[in-house]
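Structure first, then comments.
Up next, chain A:
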Amino acid sequence: MLDRPPPTDIAIGFRDLTLGYDRHPAVHHLDGEIENGALLAICGPNGAGKSTLLKGIAGTLAPLAGAISLPRLTRRDIAYLPQAADIDRSFPIHVFDAVAMGLWKRCGLFGGIARGENAKIREAIAAVGLAGFEARAIGTLSGGQLQRMLFARLLLQDAALILLDEPFTAIDSKTVADLLGLVARWHAEKRTVLVVSHDLDLVRDCFPQTLLLAREAVAKGKTNAVLTPENLLKARSMIEAFDRDAHSCARAA
Partner candidate 1 sequence: MLLHDVFVAPFVEFAFMRRALAGALALAVAGPPLGVFLILRRMALTGDAVGHAILPGAALGYLVSGLSLGPMTIGGLIAGLAVAVGSGIVARTTILREDTSLAAFYLISLALGVTIVSVRGSNIDLLHVLFGSVLALDDATLILLAVIASVTLAALAVIYRPLVLETVDAEFLASVSRSGGVAQVTFLALVVLNLVGGFHALGTLLAVGIMMLPAASARLITGNMTAMTGIAVAQGMLAGYAGLVISFHAGLPSGPVIILIAGILYLLALVFGPAGGLLRRLKPGQHLEA
Partner candidate 2 sequence: MAKFRYVITLVVVSLGIVSAWQTEVQAEDKLPVVATFSILADFARNVGGGRIVVTELVGPNGDTHVYQPSPVDAQELAGARLILVNGLGLEGWIDRLIKASGAKAPVAVATKGIKPQQMNEEGRIGIDPHAWQSIANAKIYVANIREALIAADPEGALDYRANAEKYLGELDALDKEVAAEIAAIPPARRQIITTHDAFGYFGTAYGFRFVGPEGISTETEASARDVAKIIRQIKAQKIPAVFLENVTDSRLVQTIAVESGAKIGGTLYSDALSVPGGPAGTYIEMMHNNIRELSAALKD
């Protein structure tokens, strides 16, 4: 994939990466690397391509150009949490079964869920504070409870690379604190965690590193050095410029 053998501490590499839908790119010409064990926030204005980038890494969206390399990981090592709004909560499925989906890689199409794994599922549900909710339909959960359930599914996935898309939006502060505790635990376990968030205060408090995105990388590095007023202003004006030139840009691509 690369000409030289990749340095062992690289989790994700981007080479001239362009991602988008149809022929409209949302992320342009991204280069750079994310090292193993990083706890990285991805910030940027609306329309900056944050969710798109996450989908690209998760492999649910193929690049229009360029490449994403995962030198030490396979798709099986990735756990991806899409935005909660994408979930159909009216589907009649229980919390237990929904969390059990995190075992997909081990069970696949047919595999039954073994006794030991049953215990694992209960453990994960308890770890996110939902013990006793196993038999509840997901439609009866509050926003915070649903997000806890999805984190339980992530726990089961036991992945080396964890991608979270706006996991702290529209939920109560107690839940945010609990879930941040889980994120910190994953970081301590040397997993690589990428979190899309628009809450800059939360990012400053809890994430050592940040990637500021405005369709292309504006800045990347230590959070305090990235989230400066100048960079944020630059990011906003870049998005506005993109919106103005969107047509010609799309054609050029």
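The candidates came about this way: all candidates are chains of the complex that A comes from, given by their letters.
Rule of thumb we're sticking to: contacts are C-beta pairs under 8 Å (C-beta built on N, C-alpha and C of every residue); 3 or more make two chains touch, one makes a residue touch a chain; residues count from 1.
Keep in mind that what you see is a predicted model, and the values were worked out from it rather than measured.
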- [ ] Pick the candidate that touches chain A in this complex from 1 or 2.
- [x] 1
Task: Parts of chain A lying in touch with candidate 1, wherever the complex brings them together - done: 55, 58-60, 75-76, 78-83, 86-94, 98, 101, 104-105, 107-110, 137-140, 153, 157, 163
